[in-house]
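Worksheet: the structure to be examined is printed underneath.
All protein chains but one are shown in place.
Now for chain A:
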């Protein structure tokens, strides 16, 4: 028994079931080398991901260069879109796209200036780049699978499991199409260089270049190129396989080459196999060694209605009208223009649609080339379809159930394994458009599954809500009980004082009601000194806990001062209780996080500053360690002031409950976001509006940044992003947050590049501040800037500071303005009392920020 590798080397082939032998008709187009057509005037570049994973980086009227990125975005499978030529963006609008439905998609319409001037290209050699850099380069070159499916290639080049075998697909089994054939003949060395990159990235044991035996010239060219290449001998092999449709299908090809079947519902990587198209290998080579993004591809223009059939380099975005008119397309009556081959291609309704990355062929057949449209006749269950089916399905049964709309039964006949190759329809003696039936059935099943999923989600949400309401109710009751008990205890000892205090409180409230801002000092005197002392004691105890207990190590171990006139002793006590509870929770969370359980640590403390961050346990631990150290330092620094660890001006509007709800929402959203971004490296910190920048935020930001910096150092990732989204939480929805994230990242990078230590970075109070994980120093700078800002805000001319508009590049992002407004109004509410406190806080913050900055710098070094 030979091993698989030996069999691969021998060129052993396995049989793929089913299949058909339609007329090839490739000689119509493969007789001449790949040519170029005159540059078109207008290009339509669809940017479908904009609004979901990406943002546009150009606006109408902008000049663009050839190869310039038109979008920026995040996400693992995000691919940028590039300008196919130099020119001007004349519109960004909904435009019909190259899809069977012709549904409009957001597209950039670019008017060529005729210069065809490239943007700056940065060629590299493999040695200059790390694997991640290569993957990034492939990703940012926008390389998608060129075989038709257009799946992002960098994903397939960065598999989770070991890859033993790479198959380079040059089979091109569809009739008419010869783009890969021609590419292999004309650019075999370039393809081999691309294969070299793939080899470098995946380091497989074998790379098989599979070519059908109807392309002997291509096979010869590739064979020669393999001989010439510098790749280790024996690794790359050209295997010629018999001509049969659909041998070029990924699953079929794997079966023919290895005898293995890709398990249903899985990807080939499961078997340690990855399949790449030859065109993709070529594009990878262009991206790495030339620095060129994927902006053009070889397209076969063929069919009897085309005057000069052949293969052409067409820029992505060339409209099909332009492409066809350049090769003397003559339209016949009831003309079909097919994108792709005659077996799997789709007929277009509108020709003003662009060439896409997966468009390998345009077929304009005459009437005698393709099947006439005939009426579907009755299925006689002859079973020819089952014999032709390469997926070993029973198309006649699928049809039977699909036609009766018994989709569940169709599904039980493994409808989902249908690859829509069209073999069944091809052999059907009754001219039944079987594939069409399956598509309808598949869509119906998909919709059904989606609805089911949504219903389940709604149920989960509803149950979670009920649970939350229940929890809140319980917490409220417990709190009330505790407060009542304490009140009773204090009543016993100092009844009179308590009564007096109560009176004073009532008076204070009244006074406040009548003239809210005129007598800010008056209620201060009514605060019961005893209660204050109790609070102080509690806070002291907590401070001790914070400094001594190793487990209690939250950076946001905050204690509310009682300075605010609106905070009466009761509230303060409640706050203290909550704070305590939270500290405990945090301690638990920390102990959990050390046990490697991913969780999101609640940073809401003292009921006034709800903020949430979803960090992974590693980050959380790092942050916790920093916080611990800081808390110690703080405790030492503030020993004289034993009642206050941290002066924290509180807002009058935020009450405990609201804040917690907000925090919960924020947390949930952050979590969701973290899940949505699969790389799990985006942390969003959503904070409700608070009055001024406090050092806590700066610390959190710095801690997160530092943690990230560390992570970065370990993982060498480049796209970790920390986003502090400060708008009122309920405005932020998932999508917006993601957009914000994308913007923030981009900005952070720009910022980091432009001015790494710029203290004048103005970030108005709590508006979005961006911490590029790459540059912890920037985080420190931001923190410092904030501290400064705070100091300014603390000056008598608060109003001026508050009324300063948010200097914000991101004002284009629609979540910003109201944030700035809220901030300003909040700042305006500061009383002189608060200002004083704020000044103290600012001083502390500044000091800390400086420390942090130093530390961050050290960390980075």
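A few remarks follow.
We take it that a contact is a pair of C-beta atoms (placed from the backbone, for glycine too) under 8 Å apart; a residue touches a chain by one contact, two chains touch by 3 or more; residues count from 1.
Criterion: contacts and distances are computed from a predicted model.
According to UniProt, the chain absent from the figure is "Ion-translocating oxidoreductase complex subunit D", selected among "Ion-translocating oxidoreductase complex subunit D", "Multisubunit potassium/proton antiporter, PhaC subunit", "Peptide/nickel transport system permease protein" or "RND transporter". Per the touch definition above, the residue from A:216, A:234, A:307 or A:429 contacting the chain not shown is A:429. In the complete complex, the hidden chain is touched by one of A:257, A:348 or A:441, namely A:348.
Residues 17, 22-23, 175, 251, 255, 260-266, 331, 334-338, 340, 342-351, 363, 365, 369-371, 373, 375, 377-384, 386-387, 390-394, 396-397, 413-414, 417, 420, 422, 425-431, 433, 435-436, 439 are the ones on chain A that touch the missing chain.
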